[in-house]
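As you look at this complex, bear in mind that one protein chain is not there, while each of the others sits in place.
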Amino acid sequence: MQDLTRVDEIVGRYADTKTPLIYILKDVQKEYGYLSDVVLTHIAKKVDIPLSEIYGVATFYSLFTIKPKGKYVVRCCNNAPCHVKKSKEVLEAIKSYLGLEVTETTECGTFTLEFTSCLGLCAVAPVMMVNDEVYGNLTPEKAVAILKDYKMKGQSNA
Amino acid sequence: MHRNHVLVAMDAHTIAQGARAVRDALMRNLEMTSLTSEVKVVETGSLGIYNRGVVLVIFPENVYYVGVKVEDVAEIVSEHLIKGRVVERLHYTDVPVEKAAEMGAAPRFGKQQRVVLKNAGIIDPESIEEYIARDGYEALGKALTEMKPQDVIEVVKKSGIQGRGGAFFPTGLKWSFAAAEEAKQKYIICNADEGEPGTFKDRLILEGDPHCVIEGMALAGYAVGADMGFIYIRGEYRMSIDRLNRAIQRAKENGLLGENLFDSGFNFNIEVREGAGAYICGEETALIESIEGKRGEPRDKPPFPPSVGLWGMPTIVNNVETLANVPQIILKGADWYKSMGTEKSPGTKVFTMVGNINNPGLIEVPMGTTLREIIYDIGQGIPEGKGFKLAQMGGTTGGILTGAHLDLPMSVEALREIGSGLGSGALLVVDDSQDVVELVENFVEFFNHESCGKCTLCREGNGRLLELLQRINSGKGHVADLNLMEELAVTMMKGAFCGLGQAAPVPILGCLKYFRDDFVRKIEAAEMAAAA
Partner (left out) sequence: MKTLADLRAIKEKAKKEMATREQSAKYRISVAMGTCGIAAGARTVMSAILDELSKRGIQDAAVSQTGCLGCCDQEPIVQVTDADNRTITYGKVSAEMARKIIASHVQDGKVVSDHVFDMA
């Protein structure tokens, strides 16, 4: 059972904000990593919005996740400006290095692979993000080298 | 202030050929002619010209002299620096192009005219004082102390500025609708959702000059009678969000946001609202739903936001770039604004240049600059010696432009005439090594992903289009599929509920129109390979 006291505290933070749901979900996700059923049910009670509606919001926006994710979330951009700079080759290299399809998480829980929509960094395309760090001017080799570093970091911290 | 700079190249080659002696002679000569306060000598490293003796460059004329000897110095000083005549005998015109660009002849900035970006990259965005020092908040002060709200609207109307969010609706007219509404509460929303692939102009304005957007919003608030503003910004734009919050705080501390501004009785406050990753929330009614904490699905229009918007109240939604233009329009007047750009699209436009281009990035040019000037002069052409295949103006929902359009002026009316538009101002340049059919599949993948799912035509239509394209790209397509795609696209364009579903077919139809052969060739090649 998850500890829900932090949820209460976060809901309290936005007592003065009109229509605060998205802010609450953001902060709760930051705290708990993802939006579990238990957490969403609790929020619904607290803010008096039907669970179905909260669930609808949580699944509508791509920054929210209702599934737990890996320690490092790798988000590749594949929008048109990155596409013409060969982002697909980079994506394929990452897929085969991590052994993942997009939206999957490694069994050890280290990596999750996702798409991101254009980050407005297309001038240094192709681009990927690992958690909050942005990497540009990628080649398949460069991308894999960056992920290797993360893998080592992940293991040494474990 | 020095009126001229003389650069003396000091590298191993030039020093070996007497650069030091030339420099000394130059200094002596300038002293003798009392020019030291007007002309400055700067030593630089290599200027990229070898085996030509001592090399000098004189700025701002950007004139190169080579093979300069000590005895030539007096002539250069008296002819060039005093009389302004180039010493042809030593003049070197064969300057390597890239070097010339680097050394100040930079066309990158030359054709640009920075209005919206006048402060970006120049002031410290964290300092309200630097903004004020460059006429910041002067327009707000002028409006609140000397103008009636109606006057502000009149100036904006007369300036002819059209919204920079993509639809290019006349801003003054939009404001007059909200001003005419009777309501207890009205709102101003700055649309900083910027999700159109290839677009990052709004982020740059917000990061580089946040106060000009704040001032623009306050002016809009005064004009229509709103005392509350929201900036709806992409959640991914962390740095812009932080800078905006700090800028709002500083404006409050300085009495430029809050109560009774300039003792006029006018109040205005701003809150930042973050998006959570949904392209459709850039559409103004979906954005309003999102601020209300709901799924960002577009609303029925009419009623339009200026009558019924946020929490049911009259609301102005304007793009970042639109609002960033407003303070200068109020300060310098409608005629000044109209002196830039074309008759029907006044002002400047910020474009982001991406894709297969040598100088990618952000530029601001007068409306009506041709595609060729943008791609070849400012953008410095296409890399790796490849040819130009197509450009897409306005992001992934934008129209397709081909070589035949290179001399088309980039203005609202010229693009409207060919059934296209400027959209978000993102210009994707595509070279001739790219596969158009795969590119179109990439477009449709985007639409399919970003369709909010509210209406069937867009949800199912994009899904079907994607299947067809995947089929063609995996070598299992038929030429008849192309007609099917066209039919589907035209139906979506006519029947989709919002701008996404209506605009998604635009680039697809464009590519089918201009590059149908590419599709047919791909299909036939696969058929032949299968038969063999």
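In this document, chain identifiers A and B correspond to the written order of the chains, with residue numbering beginning at 1 in each.
Methods note: contacts are C-beta pairs under 8 Å (C-beta built on N, C-alpha and C of every residue); 3 or more make two chains touch, one makes a residue touch a chain.
Given the structure is predicted, the values throughout are model-derived calculations rather than measurements.
**Q** Counting the whole assembly, list the visible chains that the omitted chain makes contact with.
**A** Within the full complex, the chain left out of view touches A, B.
**Q** Hey, which of B:A16, B:V42, B:A167 or B:A180 is the one touching the hidden chain?
**A** Spelled out, the listed residue whose C-beta touches the missing chain is B:V42.
**Q** For the chain not shown, which residue from B:E129, B:D407 or B:E487 touches it across the whole complex?
**A** B:E129
**Q** Hey, which of B:V22, B:L90, B:A120 or B:M485 is the one touching the hidden chain?
**A** The one listed residue touching the chain not shown is B:A120.
**Q** For the chain left off this view, which of B:V68, B:L90 or B:L204 is in contact with it?
**A** B:L204
**Q** Of B:L261, B:L422, B:V436 or B:M492, which sits in contact with the chain we cannot see?
**A** B:L261
**Q** In the whole complex, what residues of subunit A lie against the chain that is missing from view?
**A** Contact residues on subunit A toward the absent chain are 120-121, 123-124, 134-136.
**Q** Residues of subunit B in contact with the chain that isn't shown?
**A** Given the touch definition above, subunit B has residues 1-2, 5, 7, 9-10, 40, 42-47, 59, 101-104, 106, 108-109, 117, 119-126, 129-130, 132-133, 135, 137-138, 141-142, 145, 200, 203-204, 207-209, 237-240, 254-256, 261-263, 358-363 touching the missing chain.
The rule is short, and it goes like this: only the chains that are shown with their structure count from here on.
**Q** CA centre of subunit A versus CA centre of subunit B: separation in Å?
**A** It comes to 29 Å between the two C-alpha centres.
**Q** Taking the touch rule as given, give the residues of subunit B at its contact with subunit A in the complex, in rising order.
**A** 194-200, 203, 235-238, 273-279, 290-296, 311, 352-356, 360-361, 392, 396, 426, 428, 430-431, 434, 438-439, 442-443, 445-446, 449-450, 452
**Q** Write out the stretch or stretches of subunit A touching subunit B in their complex.
**A** Listed in rising order, the residues are 18-23, 25-26, 53, 56-57, 60-64, 78-81, 83-85, 115-125, 132.
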